[in-house]
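Every protein chain of the complex appears in place save one, which is left out.
Chains: A, B and C, in written order; residue numbering restarts at 1 for each.
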Amino acid sequence: MFRETEIVKDVSSIPPFPQDAVQGGGGAGDLIINVGPQHPATHGVLHLVITLNGETIKKVEPHLGYIHRSIEKMCESLTYRQFIYVTSRMDYLSAHINNHACALCVEKGMQIEVPDRAQVIRVIMDELTRIASHELWWGAMAMDIGAFTPFFHAFREREKINEIMEETCGARLTMNYYVPGGLRADMHPDFQKKVKEFIVLFKRKIDEYDELVTGNIIFINRMKGVGMLSKEDAVSFGCSGPAARGSGVHCDIRKLYPYAVYDKVEFDEILETGCDSLARYMVRIREMKQSVRIIEQLIDHIPEGDFQAKTKAVLKLPKGEFYTRVETARGELGVYIVSEGATTPYRIKFRSPGFSNLSALDSMARGSKLGDLVAMMGTLDLVIPDIDR
Amino acid sequence: MSGSTIIFYLLAALTLVSAVLAVTTRMIFRAAIYLLFSLIGIAGIYFWLQYEFIAAVQIVVYVGGIVVLIIFSIFLTQQAGDELPKQKMGRQLFSALAAFCGLALVLLQIAQHAFVETGGEVVAPTVANIGNQMLGVNDGGYALPFEVVSILLLAALVGCIVIALKSKPEQT
Amino acid sequence: MWSLTNISTGIHDWLIQTFNPTWALIIEMVIAGIAVIGLFAVLGLVLVLMERRVAAWMQIRLGPNRVGPFGLLQSAADTVKLLVKEGMTPDGADKFLFNLAPFIAMMVAMLLMVPIAFAKDFQLWDLNIGVLYVSAVSSIMVISILMAGWASNNKYSLMGAMRSGAQIVSYELSAGLSILTIVVLTGSLNINDIIIAQADGWWIFKGHIPVIISFVIFIIAVTAETNRAPFDLAEAESELTSGFHTEYSGMKFALFFLAEYINVFIVCAIGATLFLGGWMPFHIGNWESFNHVMDYIPSSIWFFGKTFFLIFVIMWFRWTFPRLRIDQLLNLEWRYLLPISMFNLLLATAIAILGWHF
Partner (left out) sequence: MEKEELKTKIAELLPAATFEESGEWLNILVTPADWLSFAGQLRHDERLLFDYLFCLTCIDFKTNLTMVYHLSSTTFRHNIVIKSVLDRARPEIESVSHIWKTAEFHEREVYEMFGVDFLNHPDLRLLILPDGWEGKNPMRKDFEDPVNMIKL
């Protein structure tokens, strides 16, 4: 293993890619190719060993760990105030929502009442994060399919969200805005105004997205019937989020186990029954519209009051086990804390949505063409740090 | 030596050298590429003779069709970079003999027949003339051979499709 | 009136008077060679810049704007960068073929310049089979891609080469058939004859619906033949990283890159010649006064204007459409384009025989 302290002088000592390690592959006429760890389709350091017969995929085998930082182990030595910020680096596209899950778990253990103002701002932030994440997914997926332009169109609107985030949280990607008991700081005075402006703009632009990509005949042909994931398989593989809702699985945590103020706002859980890539695509596109709907209901009704509950200086969770789950842009994020009553968690487990969604890739991809693989990976919306943790 | 002659000798050298290389190289893909150069050299000679139509057809058929076909069959059957094993001495001798016999036959024919200048009028090889000749049914027309060849090609095409359709159920 | 014709005839006359015929011919060849290479360099720079500008315009960004005025020198800077970069040959590659492939691509692109009429009476070689020559020589292009894919000893490259081979060989058929539509209407393979036949109106206007259909098919087919998006499966970077030129770097990569753009230029030039009248100004039937006014615009401007319009259309495709999948690509050709263009050819033949075109 190559630690930082060792410098590899002899290149030949680096072990080759594990081509022989593929089980069940390597038959006559099979071609084994490595997609990744550096490959334009993987959006990160994911390594897929693919067994091909001609252009047809026989097996896809993910090799993970290229960006594994052992966040779970790291959290064992961080206090309950500190560990939240590490989770922003997991699924960096839904940093707020990750923080929300951790904050909820600590609040549940400590039985802290979070003020209404903080709850509402949290939900608005979560939904803005979801829109931003889906926008990036939309652009990146269109780029996988071969259309470059949507990427820039998506980033134009995402930039507006990032500006709003920057003003209120001081950061654009890894925000670290939530603390146990509420928010780190109150929202920026311009927050409401800017969010309203963004919503007006975004509602117009999302129709433009549909014109540019959704209605395109080539795009529909590339997505329809590609990467079939049946409802049973989706449940069995533990898929969640848009990937499972595209197969008609009722799994939106915001509806099933409402947290914060999700039980007080009106929105629809998007279900598509196509089970293919197009269905997963449509779920995300329609989800963005629902997120806008949630923000619209809340933005004018942010209650006055504290943004943070009074908490002790040192947080100590009572002995026991606490599990919370939230709906990130990619699916169900579970935070499982085992506490021994100390200031740091004894064991912490993040049930990340990407990890389970990725496990379904092999069964989805078998028998389809190599070109379809990028469509599947695109619609699963894999974020590699979320998978590796 | 005029410029025209130099061009001829250059083209002839290209054709011959790549033909020799095509049979002597032990890398199968290179052999195909040398064959390609040899065919392009022949097309060049046609251009030099100002038979542009024949030259273009030579390129379309041999380069665009046959060599691509050969390359595809190499792709599907061979491993990249592998050298073919060296042939046995007996085989080498036999092929050298066969090549020599062929050469002797051609030289014999050339030596036996004198090249006479044609006295008739020069027929410009325009496309219209070629077309008339190809589809003409009168004396000197090639309609019958043309049709026979097209039936042969059609039969080959149908055969290919039949073979391609047959092998499918065996795989699964 | 200023025109390229006068310059070329002037040089020719002077050479004939000054030297003996052999030397005059050799010098003319050298001049033509230098002119082609010069045009190559200029076209490469212009097209790369144009591509980036068009892309930037469609993607709401600025594009190159730092090097030189309005970023005009950006592609020159890129060329310098590529020239001084290390050209690596991977271990295990067939080095001879690996290094040969980009040159073949380049040579083919250069050879294709031969029959193109850039302006009135301004052509390297007035071949009597000009159109056939173009489709014949462009079929050598596939060899360079196959060679590059094989010799790289890389699986991505090999797959890219296979895809590209299947694609180019298939789409050559419809491109050829749509060219034949015009050949049938004109009755000649000679590029000049085809242009002269459009003196009373371009084929796209006077050839009824069959010519419009074949124009559309031609544009689709040549987009596929030049491996441009949405048919860029040979180098689909989200699937095959870079396809057949994954292993190329430095100037060898630049040659492939340049050859692609020159090929785009050439197919657009052919398209402009066949369907939009080449250097022929916009004429309406026998309306002499209007035609005369149009003749005041130099023929080279007409030619380059039309060609660059078609290039823009092809770039527009690239920055708008998603990529097709390999089986969809072949289905499109064999199930739709080929039968349509065959039927279309029959229709055009009937029109030509019955003299129904204007």
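Here is the rule we use: a residue touches a chain if its C-beta (ideal position, glycine included) is under 8 Å from a C-beta of that chain, and two chains touch if they have at least 3 such contacts.
Because the structure is a prediction, the values reported are computed rather than measured.
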Going by the whole complex, the chain not shown touches A
Among A:45, A:64 or A:271, contact with the omitted chain is made only by A:64
The one of A:30, A:233 or A:269 in touch with the missing chain is A:233
Across the whole complex, the chain not displayed is touched by subunit A residues 1, 3-5, 15, 18, 21, 23, 62-65, 68, 70, 72-73, 77-78, 232-233, 235-238, 240, 249-251, 256, 320-323, 325, 332, 334, 336, 338, 346-347, 349, 351, 355-356, 358-360, 363, 388
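As a working rule, only the chains that are shown with their structure count from here on.
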Whole-Å distance, C-alpha centre of subunit A to that of subunit C, is 45
Distance between the CA centroids of subunit A and subunit B (whole Å) is 60
Flagged in subunit B as touching 2+ other chains are none
Within subunit C, the set of residues that touch 2 or more other chains is none
Interface with subunit B, subunit C side, in the complex: residues 22, 25-26, 92-94, 96-97, 100, 127-129, 132-133, 135-137, 139-140, 142-143, 146-147, 150-151, 153, 158, 161-162, 165, 169, 172, 188-189
The subunit A residues in contact with subunit C across the complex are 31, 33, 39-41, 55, 142-149, 151-153, 156, 212-213, 216, 218-219, 221-222, 369-374
In the complex, the residues of subunit B that touch subunit C are 2-3, 27, 29-30, 33, 36, 40, 52-53, 55-57, 59-60, 63-64, 67-68, 71-72, 74-75, 80-81, 126-127
